[in-house]
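A protein chain is absent from this complex, but the other protein chains hold their places.
Presenting chain A:
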């Protein structure tokens, strides 16, 4: 029941008095209002904007937040108002819903923000009024598609992390040629052979000089052997490709039903049928017809061209418009053909011998081709012929804009999807930086905490205060929580952070592995050779921190034998590449600078600890600590090694052994 008419309920109840005299039995008792309060104004303070309404207005919908006692949780005793820390713009729409009974969806509002607000206030989106419901549903669908798209590609990307079996790798290579060079080669080779096959088909029929006997021979018959060899080669490649795709397909049944596989089969079948049937003269005619199907090979190009795929998809999605076009054309053709036939029936030597014969004239006229092989001679025929051509233009012009707009919509959608995919890498990179930032912050604070302990030992108190105020209360509580978890499980957190190039590990049995991985990290970072000197706060402030930067500039390219799985390595590579990207984007300086700030704080005491005898940071250098240190070639640039050795001397590793 709509809220507006809830105000009329008293009237409806009063009007029930009309039934009383005719009722035969006594009426049930009326419900009494437990605490009949006088209607009062409620103040709703939403982020500072005050809304006021009657209490009964809100109570119209008792199963929402505002209509039930749930709002008491938000009651502010001091100001005697209900305070909600939410968006006041959307609240306007929600309050209007209580007032008028209709929920509207403002077009300027983001759909997910709106949904969240609705969920908070306990209102179902189905209540949205008819005026806004379509828009809401459209936007919601778009958003869902976008999210699904993102999820899919994210899953695809994450799916690459665990090792794939041969079949999945092959399928991925087929579907996306850019994943590996082999796939790319395969892609271009098949493309080349498709082109070759199509060209040979075409050239086969070109007349190619005469043979003694004065007969013009097509090239196909003159160089039959050459063409046969070419054809065989192409068909072999196509067959191999088809079989490989069939093997690699995740669902073979679905693959066999797909359009592309049918095209593949149709493209290669004529050859095999021809092989089987060469000797039989009777069906050679049919065999020649089969060769026509070889032209389907050109459709195989659609795997190579996105535009073709879009066109095909457009035609598929405009099937109804095309069907309508066909239907109306057929109707018009039949009508005009009949009329023309009867109009031209009398004139002698008329080409309009029957109605089906007139179909040809009608089609040619309606599409404004006008070959002129059939022309009306009578006046009536000419009049109707002109009407026919005029109407033809109209009938054909009508559904075409629909098809065009469909194509444009799908094309733009594809473009948007491509753009999103291109931006996705950068976006995910940023997200990952933020994530690593938070976990590295934890490690920082742990270090700070340990440093605090160390400093207490040495008795320097002013540093203590300086360190402790770098984290907020929430952060410190969060870090404490993570620390507790570490203590519970006996493990410790690990983070890939080439920016800091430090790692803490407090458990002895994991130390070794950590350092090894850390080395790999260092190696990778040095391989990347990115301009880390751009990070201003690191390089400019502390002389002691140049060790990190300089190590990054090391040009060693040797990647030692690693028992790190390839995926891990790849992720580290990606992360390093991301850092390159990050450093080039000014908009990210905030997150980076915060990292830098923390690292500042982290590193400043680091450098200060050079004066302390107890240090907890271990910066192992590659030659010293790797188990395969012997096999490692010396660094190319000797200069940084000096720095490393100097920092080495500053920092003493505290081992729990």
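Here is the rule we use: a residue touches a chain if its C-beta (ideal position, glycine included) is under 8 Å from a C-beta of that chain, and two chains touch if they have at least 3 such contacts; residues count from 1.
Please note the rule applied: contacts and distances are computed from a predicted model.
According to UniProt, the chain absent from the figure is "EF-hand domain-containing protein", selected among "PAR6B protein", "EF-hand domain-containing protein", "Signal peptidase complex catalytic subunit SEC11" or "Nicotinamide-nucleotide adenylyltransferase". Note that of A:30, A:225 or A:474, the residue touching the chain absent from this view is A:30.
From the set A:18, A:48, A:209 or A:372, the residue in touch with the chain omitted from the display is A:18, counting the whole complex. Contact with the undisplayed chain is limited, among A:206, A:379 or A:473, to A:379. Across the interface with the omitted chain, chain A contributes residues 1-2, 4-5, 7-27, 29-30, 32-33, 38-39, 99-100, 339, 342-348, 377-381, 383.
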